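Notes to accompany the following structure.
Part of the complex only, each chain left as placed.
Letters are used for the chains, namely A and B, taken in the order the chains are written, and counting of residues starts over at 1 for each.
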């Protein structure tokens, strides 16, 4: 979308800086944005820590205002520099930008009860998704996302089967162990079963009867064997993707003028099928 | 199994709706069934939760009766619409349908001691397997099941080896740690060993002597290296399945004009079945 016409207005230039990352200015903008987002997230996290010196909270509150104002300016610039502002405003990142910027204004104009306000202020953490937008430029992530997308349907089917397993085993454990061991009801039993099958194992609830421990062992060994499935899927899917990529990259380059044989190795000067010079056709 | 003959009786139409999912009515039936099953499972789970308001239990009890009656009607329709009812009744899903429908009737006619009744009522959860029956239509699950079936023998051998490992290490831990650390007997030790080797790690039992902690470390590192085996198996098996699929796709392009044999390798000039030139038909 690089406009090469002569009368570039300032809006088009601004658009190039803010929305694209091909120019030095655009890249610098993204880097600065990334740093500010990281600082902002750090402040939100630290703000929740109790017991620090009072001046730290004051400093962070001031810093948050600076960041919020910077984000407000960025938000306004984004609206100004685009031809159809509504398209940006109601896009995923537009909404994230909006909801991650307003919390401080809300808490300023509505200094109400703390609990609800904390929830609002936590919205500032949404900025973390902005990082994803920037990291989109990292080439590797596209491959990863593709591999995940390709195996999404299979992983969903798999997780669905795991949930049914958990439901059946969870109910069985509820009936075997009962409330004394912490299996107070079926939802809690289901939670325990997920904790166990995924090999997390908090230990807040655990079987104490021999039969319960036996069934738990079965669940764990099952989980151990079952964890292989999503790994196998992604591995195969990713491996397939890799093969396609490397093939198309290395063999689609040259085609013999004489015999149309195309699968030449990189750097080949003569067709391996008929001996005709591959360079002549260039 | 779509019957195209003219005199379709209502029974054949009903069979199509209930047992198949090719017609819009059949699909709608399956979706409604799925929703009811989900609701039913939700009610069974919530019923086990103590401490909710009394009216919720009353509401759920009523809802369960409605669902039970719906399932009863479905069960009767299934028996009516099939030619050989006994084939359905004694099939896996027929038994699930029966045992997941009767619990409320049992608890109504036999308002006996609670404990045994809860076990009976939990049978309603068997409906969860009905979901599997419906999800059978999702294409991806077949591939998954195939990959698991292909690697079943290997995974069983593997789990068997893991169990022997657990037995040996469990006994060793029982003799090292003794009852003070919770290793009260060999079965409990075996349970702990499975908990550890599968990397679940509840922490309800854990070694406290230096030697026990050393052996536990060995078990954990072993489990860490050993978890690779089932994953590798399923991964390779699944990858193989994927390759076979793509292979048959790439070889289905050519079909012999003479003998209609179709699975020719790429670049074949003559039919491998009858020797007829494959190029002539182009």
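The working rule: a residue touches a chain if its C-beta (ideal position, glycine included) is under 8 Å from a C-beta of that chain, and two chains touch if they have at least 3 such contacts.
This one's a predicted model, so the numbers in the text were calculated from it and none came from an experiment.
Student: Assuming 2 chains are placed, give the number of copies in the entire complex as this structure defines it.
Tutor: Copy number for the complete assembly, per this file: 4.
As a convention for this text, only the chains that are shown with their structure count from here on.
Student: In whole angstrom, how far does the Cα centroid of subunit A sit from the Cα centroid of subunit B?
Tutor: Centre-to-centre distance between subunit A and subunit B: 30 Å.
Student: Which residues, counting only subunit A, touch subunit B once they are in their complex?
Tutor: Against subunit B, subunit A makes touches at 153-154, 157-158, 160-161, 164, 167-168, 171, 174-175, 184-187, 190, 196, 199-203, 206, 210, 213-214, 216-217, 220-221, 223-225, 227-229, 231-233, 235-236, 239-240.
Student: What part of subunit B is in contact with subunit A in the complex they form?
Tutor: 41, 44-50, 118-119, 122, 125, 128-129, 131-132, 135, 138, 140-141, 143-144, 147-148, 155, 158-159, 162-163, 187-188, 190-191, 194-195, 197-204, 227, 230-239, 242
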